[in-house]
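One chain of protein is taken out of this complex; the other chains stay put.
Coming up: chain A.
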Amino acid sequence: MGEAPGRVRPAAARRRGALVLAGLAALVIAVALLSVGVGAIRIAPSRILDLLVRGGSDPALARDALVILNIRLPRTLLGFLVGAGLAVSGALMQGLFRNPLADPALVGVSAGAGLAAAVVIVLGDRLLQALGLPGPLPYAVLPAAAFLGGLAATLGLSLVATRAGRTSVATMLLAGIALGALTGAMTGLLVYASDDRQLRDLTFWSLGSLGGASWAKVAATAPAILPVLVAVPFLGRGLNALVLGEAEAFHLGIPVERLKRTAILLVAVAVGASVAAAGVIGFIGLVVPHALRLLIGPEHRRLLPASALLGGALLVLADVAARLVVAPAELPIGIVTALVGAPVFLWLLLAGTRGIDV
C-alpha cells in the first residue's frame, strides 16, 4: 500500500470502511456461534440447533437446554454488550480528550465503581449488622453500588471541571488522575481492613469475569448500554470537528459544550453498567479504537460503530478462551484480554508505517 493507514483518502476510506464494517459484522456472528457452541460440556452442534429452533421443551434435552439457553446465550450477549460498551467508550474518550491514551478510567467511572465495590465487599456485612438487618447482603447490591459509584465519580469530576457553564477537558483529565489516586488509596485502606476471603473477592472482582452472566444481568445491563450504542453514531460529526480544536469546532456550528456533556454521560452510563455486570475489564477500551483507526482511519461516524462490533466480538472471544483454557475451571477474563491484547497491540503499532494519531 502506498498510503499509510489512518491517512487514507476519503472515498477509498469510505469503501474500505464499509468493507471492514461488513467484515466485523460477520466476525460478530462467527464469534457468537463459537461462544454458544463450545464450553466445558460437550454438546453436538446439531443438538444446539435443535434446542435453539424448538426452544428446549424436550425433557430429554433439559440439561443441555439449560446450558445453552441459560448459561451460554446470556453470557454471549452480556459479553457483547460489555465489550461494545467499553470499546465505544474508549473511542469517545480518545476523541473527546484528543488524547490517544484516554480511556474510560479517565472520567473516574472505573475508580468510583471500584471503590464502591470494595466498600460493599469489605464493609457490606458489617454495615448490615450495624443496621440490625439479617445477612447476607443480597447479591445485586454489589453491581448496583458499582454502577452508582461510577456515575457519582463522573458527576463529581464534571462539576470540578465546569466553570461558568464551560467544561474544561484538560481540568477533567487532571482531576481524573487525582481522583484515581484518591480512590486508589481508599480502596487500599479497605484492602488493608479486609480478611483473607474479602481480599480474594476483591482480587477476582478487579480481574473481571462474565462467569455470573444470567438473563437477569443481561436485562439489567442492556437498557444502559444499548441506548449508548444507538446514540453514539450521532456524535460522530461533532467528534470529527472536535479534532480541530474546541474553538474551531464551535465555529463549524458544533454545540461543543452539549457534545462534551453528552459524551461524558454516555461513557459513565456504559462503563458503569459494564463494570457492574462483569467487574473491571481493561484493555478493550484502549486497544479496539486504535486498531480500527489503523484499519479504517479516524472518521468517527465509521469508527464508533466499528468499535462496538470489534469490542463486542473481542470480549466474547476472550471469554471463550477464558472458559476453555483451564476447563472445567475458568480464568478471570481481564487476564485474557491483557495477555492477548497487549502483544497484538504492540504488533499493530510496529506493523503500522507511522505512529498513532487521534
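Things to note:
Note that a residue touches a chain if its C-beta (ideal position, glycine included) is under 8 Å from a C-beta of that chain, and two chains touch if they have at least 3 such contacts; residues count from 1.
Criterion: contacts and distances are computed from a predicted model.
For the chain that does not appear here, its UniProt entry gives the protein name "ABC transporter substrate-binding protein", which is one of "Formate hydrogenlyase", "ABC transporter substrate-binding protein", "PqqA peptide cyclase" or "Aspartyl-tRNA(Asn)/glutamyl-tRNA(Gln) amidotransferase subunit A". Annotation: of A:Leu34, A:Ala62 or A:Ala219, A:Ala62 touches the absent chain (contact as defined above). Interface residues of chain A facing the missing partner chain: 39-41, 62-63, 66-67, 70-72, 139, 192, 195-197, 200-201, 204, 209, 211-214, 217, 323, 326-330, 332.
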